[in-house]
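Structure, as structure tokens:
Partial view: only certain chains, each at its native spot in the assembly.
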């Protein structure tokens, strides 16, 4: 048994969880538990959608999704002795589903990186099976995704100064809808000042937060900076599996529980002074046997972009989707597959002007043999 | 012995190689050899610098580098029966140094992705040793880079229409110096019309070209589209080793020879219609035992960028360099290490507005034990 365990009311939204769950970053949140360095703690977590998505074949829930309730995260956890300048060293010990159903949606309001191409709502419900070792979806038959669970969101409370800085730099983008300003009405905690001042959890920032790194599987070690006394670590947005970049904006999103061992490295952050995350990737995850790589460069619709890795990513995705469609999938299915399947996305070109280049390493193991048979001509040319 | 072998005059610049080497893309280049599908061919190649860099401790050669001579590439190779709509299936069978000396330079005129931070010229000369299995540099002591050779440039001749399209889309960037227009005076072949019309080799494009993909090691299979009758494949810019993105603009650049097996898949390109490269990565390359990952988000100097993976890449590099400096390296040394050492660069965030996120997987195996001892406090927290 872990040293600490935080449980939630089953299937109930964040607002009903008696302040164990919050959905904004703020230095003044009250810890729900205090632990000692070296302790193990297990936390139940609500999925990113706050139980708004349903296991149906309809996309009405996707259309009506209230995104201001994203992400319900569990915490904060205070760590005895933690002071700014320290690192929390978090080891991922376990992640498991609660309900055993996950979702991956294409949400028109958000859309992901290919929103313009796939503007329509699409939802795939994924059922974990075989002891949560694999997930399958009736909405995307012929694909079996092995578990590689990781937390989408894990982060510490920002200092008051850092919070202010976030608003300063992001607020110019609020009006264009390119960043999310505070939405006090759905903020948790709902206390007025906090709701008004707190930051949305959508982007990753200096406190980690919504990093969505698929390599944070079991055994990974995370160096997370302490920015307020006690550290105040929160976790949520658990993913059953994901492809690099979570390109539709959705992994296989699930409610679940996560177990962490939280160490404290006094003075570590002060010494290494890293602005952004440092970690050792996990060592317990599936090992795919064969991959094919599909590239993209930053040219789109005849337009030349300049060292734009984001456009190159779009092109790499489009190139890969074109292949996946040859296996008998629709565009939205293929796009979703890329967002959930453990694919790896590499930047290979970032200096050869004007073209940035990105490659998608697609694992073939996730597809049924009968699907792969449709591209046997191509496969006959590889190992 | 391969079926075909193209040799060059030792140590002589491209202009002296009797039309076996060219440095521009054009559909009308005359093939230097014709081969049959399934043949193996070995080609000697000049380094990207066209023998302008020297094995000295001075950076005068870097300052004077004439970049318009980049890249001297060997070819074209015509493949019997190849027609537009086909794929050449190229297998990388071997790559080896010729002179055994390679260079990695920070060139002020170019600068790479962190040009603003490292504006000064820097040059590291790398000597291949132990049968070309490793490279070391007196300019960056304490690092040993294992061989993972690959071609920086490999590509087919563009059709006339595609060449025209390249100029159309890239020419708006010429004046800002964000793309390279024709430089007829140093073009090879030097025939007037070709020199004037041909495209520079700097960026990768639909014909592959300067892809700089470090995973194209031995055993990789490349699906390269045929765009003119015969395919007209050319190769060069060999790298002894590289990190993803070749972030300073230089891998360990070398003169060398490459052996390929060239298959022909009739109608493959017409069927799969991929605009951008498809390949199976190589299986013969070093396997690093331990990596640490350093992330970056698209915030720089207090400015918030919007889903800008390029800025995120910059930040990830800066974060990694900060760590490498703790091992006792200068900034230019650390920046160079990232460009040559086999690091892997992943896009982990591309949808969580406004922050894109990129991670650098740094292999610890390349550093001497005495260097790693300087960060023993950090290493004591990982596996």
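Think of it as A and B in the order they're written, each chain with its own count starting at 1.
Note that in this section a residue touches a chain if its C-beta (ideal position, glycine included) is under 8 Å from a C-beta of that chain, and two chains touch if they have at least 3 such contacts.
For clarity, every value in this text was computed on a predicted model and none was experimentally measured.
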With 2 copies placed, total copies in this complex: 4
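Operating definition for what follows: only the chains that are shown with their structure count from here on.
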Chain A and chain B, separation of their C-alpha mean positions in angstrom: 32
Chain A-touching residues of chain B, taken from the complex the two chains share: 89, 110, 112-113, 165, 168-170, 172-173, 178-180, 202-205, 210-215, 219, 221, 223, 244-249, 263, 265, 268, 271-281, 283, 290-297, 299, 302-304, 306-310, 312-313, 315-316, 318-319, 322-323, 326, 344-359, 361, 377-378, 381-383
